[in-house]
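Heads up: the structure comes next, in structure tokens.
Left out: one protein chain. Kept in place: all the others.
Here is subunit A:
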Amino acid sequence: MTGHLRQFQLGDTETIEEVLTALTSRFPIATELEKTFRHLFFDSFDWRLYQAGMQLDEVSGRDLHHLVLRNLADDSPYETARLEGEVARFARDYPPGLLRERITEPLQMRTLLPIVEVRSRVVCLKLLDREEKTVLRLQLEENRAKPHGRAEYLPMTHLLRLLPVRGYDKYLDQVSRFLSDKVGLLPQSQPLIALSLASIGRQPMDYSSKLDFILHPEMSTDAVARVIFTTLLDTIEQNLPGTRGDLDSEFLHDLRVAVRRTRSALTQIKGVFSEAITNEYKERFAWIGQITGPTRDLDVYLLGFDEYRKSLPEQFQADLEPLHDFLVSHQKSEQQALVRKINSPHFHTLLKSWRTFLNSPSEPGSEGDHAQKPISKVARKRIYRTFRLVLEEGLAIHPHSQPEELHELRKSCKKLRYLLEFFQSLYPKEEIRPLIKTLKSLLDNLGDYQDLEVQADKLREFAHQMVEEGEVPADTLLAMGMLVDGLLKRQQEARVAFADRFACFADPAPVESYNKLFGPGKKSPKSAGAKS
């Protein structure tokens, strides 16, 4: 049965006794043995299962060790698997089956991490009908929770959960009504994972790499810049442990994106900090970009390897295996080098001094000309100017333009995208979202055009490197040649598709939107009808 969760919240132990007495005096109820379970909830660092409406629960008890994928809304299990050893961390490590099918799409390349552990002492009750048939199950749960890996359990809500038996819904309604009307229990609609997180002081979705600043038009540019930079710095720091441990490729990716956004914001939000400060940190963050690049490049090849393999005719697919080995071993050594660098005092000092700077009040003289201007004004001007630049550069591109011109356009588009994302809360959602979407689609195209060529070049480089490093089968080099050919073909397709993508961006409707939202003469963006 699906629908919402039928559970009630209990107070302290005294109420458990009271509820038991109330129930048994009113209904024919049998008590079963008391059991103890441990639930360990898993999700990716960025809550991909939760976002997909699922929870993955490792349940252990006496003679029982299961992995249960449940519906978040009503706790009903989608799939249950018996566990022999530990919970597999990547979707690809699961045996083929429905559980794997369900988690593969949301999880993609992300690893599962243990998030919160719950210990439940459960008293199982059953409501019997005249035939002494079980028509409803009730579970009184005394729960405690702790962050995974900690020793101490913290108190959490005790629950009375009603588990309907198929075909006997009327008893569920009867008992529900009795519990809320006569016993006065409060319904609790949150699933166990959310309740346990609350008790350890966390909440679901407390990490996201997406930008979601809530800004007000009157805020000073200085204040807004500090909010943006601090959030990005938080993201960098949150991803450090996962990057160090190479838990999955996306920790490093999110870290790099946050660094790139920081650098872009330093350039884009002009005149907030003094020029000396701006230039200093631009340079220092560029260093992080450099030291993390080689590992990310190899991650990208490894992530795309299956696609590479599938792009070749079947009889040549196995020839790529030595390339895979090459990528894996180089990724490992680059990763080690990366860890040494992010553990260095240099790296540590950079983040620390940046945070100190962001936390310290701005002193007169240390700030730029725009620091005290309202963000609405500065954002509008910056976005509009960058938009005009993108439009100008894009319109100048013709079928025979040099690749460099498209690369320049890509850079400008990226700047515009970051600006729109930083400041989106200043504008009506329904107006700014379509603009970001169209821009993203254009950026994807420009990204393909540039990246496919870079990948092709890099593969040739790898081929040379493999030859230098030792014996490499001729078949492998030939297969890599086929890959290069495929990449370049796709790159040309991307070039052909550019005109259409840009036309969508430069269409009168979006241009009108840009003019309306950011064009000269617009004083306060919220006055354009934004919902607060």
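Everything below uses one rule, namely that a residue touches a chain if its C-beta (ideal position, glycine included) is under 8 Å from a C-beta of that chain, and two chains touch if they have at least 3 such contacts; residues count from 1.
Methods note: contacts and distances are computed from a predicted model.
**Student:** Among "Glycosyltransferase family 4 protein", "Putative spermidine/putrescine transport system permease protein", "AAA family ATPase" or "ABC transporter ATP-binding protein", go ahead and choose the protein name stored in UniProt for the chain not displayed.
**Tutor:** Hidden chain identified via UniProt as "AAA family ATPase".
**Student:** Considering the whole complex, which of A:Phe90, A:Tyr153, A:Tyr168 or A:Phe347 touches the chain not shown?
**Tutor:** Hidden-chain contact among the options goes to A:Tyr168.
**Student:** Which listed residue, A:Glu86, A:Glu131, A:Glu152 or A:Asp181, touches the chain dropped from view?
**Tutor:** Going through A:Glu86, A:Glu131, A:Glu152 or A:Asp181 one by one, A:Glu131 is the residue touching the chain not shown.
**Student:** In the whole complex, what residues of subunit A lie against the chain that is missing from view?
**Tutor:** 80, 82, 126, 129, 131-134, 164-168
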